[in-house]
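Here the complex is missing a single protein chain, while all its other protein chains stay put.
Up next, subunit A:
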Amino acid sequence: MTNRTGPDAATLVSIYRRMALIKANDERSRKVIMTGRLVMPYYSPRGQEVIPSAVSANLNDSDYICTIYRGTHDMLAKGVPLKDLWAELAGRVTGTCKGKGGPMHITHPKSGVMVTTGIVGSSMPIANGLAWSSQLKGDGRVTVAYFGDGASNIGAFHEALNLASVWKLPVVFVCQNNEWGEHTAYAKATSAPRVADRAASYSMPGIRIDGNDVIETYAAARDAIERARAGGGPTLIEAMTYRFHGHIFGDADAYMNPERKQAAIAADPVPRFRGWLIEQGHADEADLAAMEAAIDAEIDAAIDYALASDFPDVAELGRDVFAAEAA
């Protein structure tokens, strides 16, 4: 790691705010589904809060991300407004996509969220194209492609990394290695002991980091993003983390080793970072508690807003298929 100063207190607190928002939002999501207020497929990012929070702290609003079905944390960290997000989760006309995308297909260009895909491995080839547009325009934007460790076994991953390297695209590939691809453990599906090693085949830096360590993740992201912005080409970051819940909400997660899971939960990165912030004097308890209360209130308001919103008109079926409405 470079020997520069780390993130200042304001940045650290802004990272924590993102993490606290993601954690609270996840807890509310499960509750809302559990109580039957909302029916939706839900892929919990709980446990993976640090990665997009620390990455986004290095991104501008105009920078792009492409993410996946398990990407609520990526979206919130990048700034998708809660109300618009929840209305989309609820399939309402006020949602980011008028209710036509749903949880697995959030698009919100205003915050740079250009594609959310339900197809494993497909965020990377499209992220390349966005990065190519920035390269052509010289607009200085960087694109981050988020994906899981399982996705690194799909052909599209390899095609995309190769092209990004050959074209020196301003793109950062962020693999969130939560040790699981659906119900299959990492080692059972992936021939390389580290996803980061695969970068060597594509002549780009490949770095494995502790994705639950804010400072380490922030620094790695900063280096990769600065390098991309400066025309130095792509980087593959493998951020190690752990998924606290099953693959999808409702999944009994019997395949997950209970000790490993308990250990990960005991090391929950959100309260850990919170404690550290206070200990280091970057924030005080009262401020953080107030911040968390405000987040809770904001989530409440977003859910109420979403559930009170109208469903889209059935005429939406014929809209947005093509630019010109279908007859």
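In this text, a contact is a pair of C-beta atoms (placed from the backbone, for glycine too) under 8 Å apart; a residue touches a chain by one contact, two chains touch by 3 or more; residues count from 1.
FYI, contacts and distances are computed from a predicted model.
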Discussion item. Please identify the absent chain by the protein name in its UniProt record; candidates are "Alpha-ketoacid dehydrogenase subunit beta", "RNA polymerase sigma-70 factor (ECF subfamily)", "Transketolase C-terminal domain-containing protein" or "Iron permease, FTR1 family".
Written reply: "Alpha-ketoacid dehydrogenase subunit beta"
Practice prompt. Check the options A:32, A:50 or A:131 and report the residue that touches the missing chain.
Written response: A:131
Worksheet item: Out of A:7, A:45, A:95 or A:269, which is the one that touches the chain we can't see?
Response: A:95
Worksheet item: For the chain left off this view, which of A:182, A:304 or A:320 is in contact with it?
Response: A:320
Worksheet item: Which one touches the absent chain: A:36, A:155, A:258 or A:281?
Response: A:155
Practice prompt. Identify the residue among A:105, A:194 or A:272 that touches the chain left out of the display.
Written response: A:105
Discussion item. Across the whole complex, list the residues on subunit A that are touched by the chain not included here.
Written reply: 64, 66, 95-102, 105, 107-109, 114-115, 117-119, 122, 124-134, 136-137, 143, 155-156, 159-160, 162-163, 166-167, 319-323
